[in-house]
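Structure record follows, encoded as structure tokens.
The excerpt is restricted to a subset of chains, each kept in its original location.
First chain written, first letter: the chains are A and B, and each begins at residue 1.
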Amino acid sequence: MFLKNCWYVAGWDHELIDGKLLSRMLLNENVLLYRGESGKVVAMNDRCPHRGALLSQGRLEGDAVRCMYHGIKFDGAGKCVQIPGQDLIPPKMRVRTYPVHEAGHLVWIWMGDPAKANVSEIVDFPYLRDPAWKGLPGYLHYDANYVLDNLSDLAHLAFVHTKTLGGSEEYAYVTKPAVIEKLERGYRLERWHMNIDPPPFHKKVISNKYEKVDRRNRVNMFIPGIFYMETIFAPAGQGAEKGVAVPGTREYRNCQFMTPETDRTTHFFWAYLNNFEGDDTTISRSLLDSLLEGFMEDKAIIEHQQQTLDDDPGFEKQMLAIIADAPLVHFRRTLGKLIDAEQAPAGTAIAN
Amino acid sequence: MFLKNCWYVAGWDHELIDGKLLSRMLLNENVLLYRGESGKVVAMNDRCPHRGALLSQGRLEGDAVRCMYHGIKFDGAGKCVQIPGQDLIPPKMRVRTYPVHEAGHLVWIWMGDPAKANVSEIVDFPYLRDPAWKGLPGYLHYDANYVLDNLSDLAHLAFVHTKTLGGSEEYAYVTKPAVIEKLERGYRLERWHMNIDPPPFHKKVISNKYEKVDRRNRVNMFIPGIFYMETIFAPAGQGAEKGVAVPGTREYRNCQFMTPETDRTTHFFWAYLNNFEGDDTTISRSLLDSLLEGFMEDKAIIEHQQQTLDDDPGFEKQMLAIIADAPLVHFRRTLGKLIDAEQAPAGTAIAN
């Protein structure tokens, strides 16, 4: 069960170069994505309505695509414009298309009721199009449902990512209680870790590797699976936590997008940006590697979690919460209510 | 749901040489096929009735087979003739056998009620045993239901097989309307393509490669999945379509047999014969390769089609027909009626 009436990330813009007919399953639907010769991005159901052949195995002709089974051609709005050997085109011969929107190297898609698609509802992440912030686009595939929890769960940093993104197990014991602000469609969270060694991923890209730092992660998480984080590492003990702009502070901007492929698999798009690499492109490359290393640690855990739930679906309701789970619980409850409302027959009142 | 009371091709005769115990699933049943020492071909259920071991892992003894789990032996009629260490043989200890018939290098099998098996119902293809016609036996396995459509669908030649069996996309636009004659258990169809370059598979085996030709495909398709085609390539513009016997014409005879393995997999046997190779056996070999290449193009498409239907079984009823689908529609309807009649309880009237 997915929330349909919202924007999801369907891909990075660089995936649609050179007339590529990209087939990608999104929310259990096979979607064909391509950039037509006019430059417009098209998303349509990847199935010819005649005999079900993959349109992504077809041929791009201008902004249209031709099925290469019997040669039937559809324009960028999904309308059939040619059936070889037949003059009359039945009006029902058409393919569903989906609203799309490009912004900041991302291709967003709306899988629900097209009449409700409103581009202004996309939560902007301006750093992706700001030349001051550098970074490489990332992608991973998870064999797990897209709301499996560790995006909303800074506590796991300590034990899962000790040697990559976290840095020490102490993080789980001593970090200041998180600020948690519940939002209508997500939450805001802040967590400080004071006077620590730089964690491995950060240490690799800085010169003063043995200076203690104060670390702050500020997270904004939004429905359906959008995670924006602003991280700073300030030289320790100089008041960064009180708002002092400490010289030598390093900053990162991180966006992560979880888009369901199926009920139990997920597309994961992300970028981890810095504003200090200057001309040294090895910093972006190192951060890409480090984040990938960390996400592979997550992948192992959440894919096993999915397997556990597949084997014993009843376990989901038996899981025992700990205090650190609060943001996650809020996020799941909020998402659940929205899905229930969307699924409810028109006119039904949803209890809050 | 298969039609049971009809003849299917179970294999080529060369598959049963040297006492081979061939295990082949046909219509969801594991069948053991072998040629006994007397020369007789036997088809029996490939499961020992004692503890279920594979008889095809057993040992051929004359016309009998011995299970190599506990040594129980069955004759070619499926009757148990020995249980080691036990004198009395219970009459129930026997294996089901199936009527078989050999003709023209083919082994035909009847999977339905043995009392209804009538060899005269096999539709003959005399070219397979005529020394004037040369060609090599072919086999492919499809991960798709055996009535998936492209056998009945000459229109797909243009786009799927452009570079192999078809030759040009024009075929879909300009060929004369097909003659379609509906038969009680199939159809007859004819299609001409005038004044064209020889398609690639034909061009490879002729000397005058740049002479335009008129192509005629004449198809006979029969229940349950038997396709016979007579093809001519005549030098263009000399009246072949009016029945003129044009010198330099090349002819082919093609038989194809689709036998269901399971509900979603198919055995595909075929041969593509010519009468002009003389002593040049490279022509048969080239045609075998060319046809295989073309059928691999089909395989990719129909296996995806099967996947599409597996993922969304409702799509089968939503498919939108085009005019070129007419023979296919007739064939499916005819087959469907026969299956319904066979499945109906005795005494039930079937509406036509």
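The working rule: contacts are C-beta pairs under 8 Å (C-beta built on N, C-alpha and C of every residue); 3 or more make two chains touch, one makes a residue touch a chain.
In this text, all values refer to a predicted model and were calculated from it rather than measured experimentally.
Because only 2 copies sit in place here, please give the count for the whole complex.
If we count every copy in the full complex rather than just the 2 shown, we get 3.
The working rule: only the chains that are shown with their structure count from here on.
If you average the CA atoms of chain A and of chain B, how many Å lie between those two points?
49
Can you tell me which positions in chain B touch chain A when the two form their complex?
By the definition above, chain B touches chain A via 149, 153, 155-156, 158-160, 169, 172-173, 175, 300-301, 304-305, 308-309, 315, 318-324.
Provide the residue numbers of chain A that touch chain B in the complex, in ascending order.
Residues 47, 49-54, 57, 67-72, 83-86, 90, 92-93 of chain A touch chain B in their complex.
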